[in-house]
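What follows is part of the complex, with its chains left where they were.
Labels run A and B following the written order; every chain starts at residue 1.
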Amino acid sequence: MEINPILQNVLAPPVLFFLIGAISVLFKSDLEIPAPLPKLFSLYLLLAIGFKGGIEIQKSGFTNQVLPTLSAAILMSLVIPLIGFLILRFKFDVFNSAAIAAAYGSISAVTFISAESFLENQKIAFDGFMVGALALMESPAIIVGLLLVKFAAPKNRPKSRKMHLSAILHESLLNGSVYLLLSSLIVGFLTASSNPSGIAKMEPFTGQLFYGAECFFLLDMGIVAAQRLPRLKNAGSFLIGFSIFMPLFNAFIGVFVARFLSLGPGNALLFVVLCASASYLAVPAAMRMTVPEAKSSYYISTTLGLTFPFNIVLGIPIYMSLVNTIIPLPPL
Amino acid sequence: MKRLDLIFSERELDAIIKTLEKANVPGYTVMKHATGRGPERVVTEDMEFTGLGANAHVIVFCEQELIDKMRDNIRDDLSYYGGVAYISEATPL
């Protein structure tokens, strides 16, 4: 692994703004992006990702790579939380294990778009339908997490917390960020198929503005991540190790799946990044509602304080070199 | 008259309001975006963008009997996600 791609990744504006945010906390600057401004950017990014993804999917149509890739994506988001759960159970109770595992099975949209920016920077092609994988990988991990709680939780859980399947589906599919991403994807698809002039009119908002808005949001993510990081200390070294090891492990599985799917290097990187990233939006919101026994500081500090920065700064170039090493290997 | 102060996670707000409405309180006031720390030493912050939200602070001015009526339900609600409830004296102006 050369140092060059890492440095090049770090020198891209979004990553630099992320670092600026993190450093401001380190140096105790009073730089602050007050609530609810970050929410504006997170809503915007979800809307724009979905909308552009929907257009791309409509344009590219369902080629014969699409269906296997999307199925594999869903499969990964079902399997990863199970593996994570087994690992976490060594140290944590059912509730915390399920909640953290679900977060790692699900995805981080901002990590995904950072990987897209990285690919554009490196001039490596990728396909629009990968946004479909992004959208489809958010919910299954939540379902797995909640099912784990439902079946593995101590029998004396109070009645009010017994979860019905309908509640589980509701939390996983109608969660605000899942819903906005999915429905924007549908809007993009419908616009591209029935009203193509609408695409051009949306482009300045969802397209041109995107990179800058990403930078601004990452500035805030840097602040938030650096604020969360110290709380990991209380969580202990097991969880700290987990938040670096788990993405690497997931990336490793992911790259072999990508190879099995014969994905090109661009799509492969995005697939790997989806596997390696962890959710700090949809999953925490759902877990907070349904599994209050789990400590939110655990699943937030790990995903936001360590895994997210790791992926953004070091992970993506590492996964790229992983992809470049494994994908071209001769067939087994 | 009494004043009831409830502080709990915003995510619990709908449940608490349902409890208040069922007891037929004369009114209530909600302030969102409160942050804080509870006995479990977990600091609640206003991370609205993550969907976690912050705390809500609900004030109810009502008679003691109403509070007695709601006590069990509110305690149930609060025992779910955590939160505190305190009563004090209040006189209408």
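Just a few scattered comments:
Note that in this section a contact is a pair of C-beta atoms (placed from the backbone, for glycine too) under 8 Å apart; a residue touches a chain by one contact, two chains touch by 3 or more.
These numbers were taken from a predicted model, which means no experiment stands behind them.
Written in terms of the labels on the displayed chains, the full complex in this file has the makeup A x3, B x3.
The definition used in the following text is that only the chains that are shown with their structure count from here on.
The geometric centre of subunit A is 34 Å away from that of subunit B, both derived from CA atoms.
Interface of subunit A with subunit B (complex): residues 35-36, 38-39, 41-42, 160-161, 175-177, 220, 224, 280-282, 284-285, 288-289, 292, 295-297, 300, 304. Subunit B meets subunit A in the complex at residues 9, 11, 33, 42-43, 46-52, 54, 76, 80-82.
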